[in-house]
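Note that one protein chain is taken out, while the other chains of the complex remain in position.
Showing subunit A:
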Amino acid sequence: MKTTSIKPGFGRQLKNSTSLGQTIRNSLTMAYRGLLKIKRTPEQLFDVTLQPIIFTLMFTYIFGGAISGDVQSYLPVIIPGILVQTVITTSIVTGVQLREDMDKGVFDRFKSLPIARIAPLAGALLADTVRYTIATTLTFSMGYVMGYRPEGGLGYVALAALLVIFCSWSMSWIFAFFGVIARTASSVQGISMLVLFPLTFLSNAFVPVDTMPNWLQWFVDMNPISHLVSAVRDLTNTGSAGWDLTISLIGALVIVAIFAPITVRAYMRRT
């Protein structure tokens, strides 16, 4: 050990608060940690890599003929649907991993360091946007391989991708909330699936709405996921932005406005 002596504990000029700059730096470091963990355990990327590939293949060939006559004309319908479904599902992982992380010994160290309290939460939410990006890119690539050529062009596809990533990020606040308040990681997974399954399947993601019974149509039209899917279809297939895009963005912002504060509050209380 080096014999450099340690500055005494008395008479130091220390601040009891954390600056905004430090909060951002700490959050970025925690996000970097999240990315490193993804790199070290690539198997946790299975969901974002395999799901887009398998689902796209499966749904397209199963439903393609029945719904749109042939596979080729089903692609513009199904790719945006699969995209939204896959990427939104990915956001569950945020809550599950947050819970797992908070139960680990390393979290005690984070709590004992003079860092912004919020950094571990913010870092986790930030790092997970990488997962959404991977899932989005893979779904579009898969579609391209199968012959999907979006009319809207590359620029609008990129916009649609950003929209989906942003909306998934907003949704991840909901799951982060479950993650903070739940007792175990598997219960987070359970609750989240329970919420998400009806939302993604009772939407216009896979089938045309007019084939459904009236009462279901009513729900599907209300479902924010349907609006997001329509917005993505508009952007990619016609290069247009309409009312659905506005509703999706408003919905995402409302979710963040509600869940960010309560998640942060619950998180601060738990840590």
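Just so we're on the same page, a contact is a pair of C-beta atoms (placed from the backbone, for glycine too) under 8 Å apart; a residue touches a chain by one contact, two chains touch by 3 or more; residues count from 1.
The definition used in the following text is that contacts and distances are computed from a predicted model.
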Taking the list "Anti-sigma regulatory factor", "Heterodisulfide reductase, subunit B", "Xanthine dehydrogenase family protein subunit M" or "ABC-2 type transport system ATP-binding protein", the UniProt entry for the undisplayed chain gives the protein name "ABC-2 type transport system ATP-binding protein"
Given the contact definition stated above, which residue among A:Tyr32, A:Tyr61, A:Trp218 or A:Trp243 touches the chain not shown here? A:Tyr32
Which of A:Val106, A:Leu162, A:Met193 or A:Val209 sits in contact with the chain that's absent? A:Val106
Check each of A:Phe10, A:Phe46 or A:Trp215 against the chain that is not shown and name the one that touches it. A:Phe10
What residue numbers in subunit A mark contact with the hidden partner chain? 1-18, 22, 25-26, 29-30, 32-33, 36-37, 40-41, 104-115, 119, 183
